[in-house]
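Shown next, in structure tokens, is the structure this report addresses.
Only one protein chain is missing; all other protein chains are in place.
As written, the chains take the letters A, B and C, and residue 1 is the first residue of each chain.
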Amino acid sequence: MVDLSVDIAGMRLKNPVMPASGTFSEDLAELFDIECLGAHVTKTITRGRRDGNPTPRVCEVDGSMLNSIGIPSKGVADFLKKTVPFYRAYDTPLVASISGNTTEEFATLCREVTVEGVDAIEVNVSCPNIEEDGKAFAIRPSSTYAVMRELRKATHLPLWAKLTPNTGETSEVARAAEEGGADALVVANTLLAMAIDVRTRRPKLGNLMGGLSGPSLKPIALRMAYQCAKATRIPVIGCGGIATSDDVLEFLIAGATAVQVGTATFINPTAMVTIIADLERRLEVERIASVRDLIGTVADGEQKAAVVFMEAAP
Amino acid sequence: MVDLSVDIAGMRLKNPVMPASGTFSEDLAELFDIECLGAHVTKTITRGRRDGNPTPRVCEVDGSMLNSIGIPSKGVADFLKKTVPFYRAYDTPLVASISGNTTEEFATLCREVTVEGVDAIEVNVSCPNIEEDGKAFAIRPSSTYAVMRELRKATHLPLWAKLTPNTGETSEVARAAEEGGADALVVANTLLAMAIDVRTRRPKLGNLMGGLSGPSLKPIALRMAYQCAKATRIPVIGCGGIATSDDVLEFLIAGATAVQVGTATFINPTAMVTIIADLERRLEVERIASVRDLIGTVADGEQKAAVVFMEAAP
Amino acid sequence: MMGTLTSLSTVRAKARPPSVFERDLSVVFNEPVNGEYVRLALAAPSHLLERCRAGQFFHLLCPASGEDKPYLRRPMSIYGFFPKQGELHFLYKVTGAGTRALSKLCTGDSLNVLGPLGVGFRIEDDWRNLVLVARGVGLATLAPLALEARNRGRHLTAICSARSHDVLMSLDYFAEMGAEIITVTDADGTSEMGNVEKIIKRLVAGRGVDAFYTCGSNRMLTLLQALGQRYHIPGETALEQQMACGLGMCHCCVRPFRKAGALVQLRVCREGPVFDLQEAMPW
Partner (left out) sequence: MMGTLTSLSTVRAKARPPSVFERDLSVVFNEPVNGEYVRLALAAPSHLLERCRAGQFFHLLCPASGEDKPYLRRPMSIYGFFPKQGELHFLYKVTGAGTRALSKLCTGDSLNVLGPLGVGFRIEDDWRNLVLVARGVGLATLAPLALEARNRGRHLTAICSARSHDVLMSLDYFAEMGAEIITVTDADGTSEMGNVEKIIKRLVAGRGVDAFYTCGSNRMLTLLQALGQRYHIPGETALEQQMACGLGMCHCCVRPFRKAGALVQLRVCREGPVFDLQEAMPW
């Protein structure tokens, strides 16, 4: 028997595989017993109601997808009334993903979702900070630190900061999140991208731009997960293009403690079930007692010293 | 007859298709007559000799590739003695790509390659700036502006600034390059990424990290090309994952004036020849008189006003 | 975490058997119907077929084929479900990478399907006389309604519209199901809205109409909405939208609907693809 369990900032997960925010909901319980997952992560909510972006909200690009959903939300009241009770039927920890456009709104929501039944809060700091120039909090270390510090005051629950790949300062942002009080980092959200229908000359997304997710994102998210694991002492949860147990191993070896599976679930709704089973089998075959023995075991030898330099000169 | 010619800062190209730096060399002339290309762009050189990075320098990722060549260079003397004369046998304009780790070194090299036979200089500002923290010049607007201003003083030739996707401030960096004196923008270089062999637990690249290029990069580079075209008044040369005439149309419609083809040439060495022929046929069929009629014709309607906001909330 | 505390008060979704299936099914045939449309039959187990309803859809994992490498699944209406023969049918138009790849499937090949998904057509107990108005690929979605109508002993009139007679599909299918068929075409000039309106008014005046069904044409939708309001006849329409998950998780597939004076965004894959005729918005 191999041990798949991992520890994220004091929270024990029975295995390191959980869904990514926005790619999972109660609906998936119609396909399989979602109790098998390491955690349940809900779609990001905002305090008030929001409709989200114009359609089309999704388009396909070479082997991956773009989305511009735009965080439609029924608001915090609906979340507390319907979503939290649904997941209380499960032993699996519940992670609530939240977002806000100002620090105050963000912190208030953080306080509001600090309720029984919620085990950790994932803060989607990849959303725009309208108090500055509209760029996402997590694009800059300074705004990351500022918002995390306020969120930290708002809850006693573990805080997971979800970072964005739309930055040139991944390590610095990771450190700022840690210093601001994050208990873990989720690495990463989607990458800003675009596609145009050359026949109609119209953007393929109603919102003009959207976020790239799926296999194309994997090597970028893996690089970020590695950087974050090196830059901080808090656990990193890898996310981006993960679709197989090999992908999970790659992230664990790079330094991630757990992973989130997003787009792969759209292609194979039972992807996470398969991944967990394959992971267990792989560890048995390779006689690895615990999945924790893999974390951060990348043979980066002499190379790791030069990471910053490398960042700039591929 | 359709007109494929475009104008980049006063330089007439017979068509908008040219190779991307580092993915083209004299060797390709063994396969087809490279006179058919819009321009010839050489591999980035540094002033002195450099060996480049440890091997393996390339690996495959899902439908794309990573490289960590690291700008090996025979130095400027060899470039002037061998490379420039080779291309003087062609009428096609020659674009010399250069790089330096300090502003001074960069500017000196810029002066040195300002010779007869070189028609424009592409400045690879995606290389590390060792005078600051080792991050690429083009990650921040301030360092982009600073280096461009010095390069501008060093030459009378058109200066093309080649930007990096490893930034959260594409529009700002583009504007900084324009203000610093760039005559055109090449958008973009490779995106920092990583891959690990899960069997050996070793990074797949000898340099640990490397740059993502190929189809996965396309939606990101397209978004950047659109942002740069909106943010500045200088021509944008799109680059990233372009492999077909449809890809070229997508970039032109997004606002690019010309394009560079990189990795696609590794897969199909005659890709550029095919693209140019297909482009001509497409224009004929759709009765578009000039390729210039396509530039920036994306139907972005009311959406474009909200670009900054969108950047952060896919 | 709080499991023991709350499991008494909430019915755990996990206790229920799966109501949606993800399965590899084998191709029975995959044959062109005319130059544009292809009919695909898959061998399916009866427990899956028994869950199918007219108006529901499956999300198909189209395999890569040559240059075509579709990534996302493709939504496709159930064209027919036959528990006795053990067959699930689709009728699709070859438009892009996904359907092109689909059209390359040969007998015996396997295809991964996810479904049945979404909410199908309603047939209220007192709806005796049904009228469907279909055009183009909308036929694929409406056809199984004829099957259900027959099974439940309702009278169905199918008004089938097309560019010309040779691309009019499914007439045999409707005939077999005992539906009354009225064909209109662009070639004849019979498909224009004024004429269709006349035909429907005649039906209303004749045996009467208890419900309208439509799919695939904006102009038909607008016409039926007007006639429905005028004669107080309820109805339903099936709608399309780009999808990612097909299961209700991603919120990609929303469309706006008029509900109690306000516009609400509903998911085509979950609250639809069949919606109330009057609540739907022309696009």
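The rule we apply is simple: a contact is a pair of C-beta atoms (placed from the backbone, for glycine too) under 8 Å apart; a residue touches a chain by one contact, two chains touch by 3 or more.
Model, not experiment: these values are computed from the prediction.
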Touch list for the missing chain, restricted to displayed chains, reads B, C
From B:M65, B:A138 or B:L252, the answer for touching the chain not displayed is B:M65
Residues on subunit B facing the left-out chain by the touch rule are 22-35, 43, 51-52, 55-65, 67, 69, 72, 85-86, 88-94, 116-117, 119, 214, 263, 265-270
The missing chain sits against subunit C at residues 64, 69
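In this text, only the chains that are shown with their structure count from here on.
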Of all chains, the one whose CA centroid lies most distant from that of subunit B is C
For the pair subunit A and subunit B, the C-alpha centroid-to-centroid distance in angstrom is 32
Taking each chain's mean CA coordinate, subunit A and subunit C are separated, in whole Å, by 35
Between the Cα centroids of subunit B and subunit C the separation in whole angstrom comes to 47
Where subunit C touches two or more other chains simultaneously, the residues are none
Each of the following residues of subunit A touches two or more other chains, namely 61-64, 67, 69
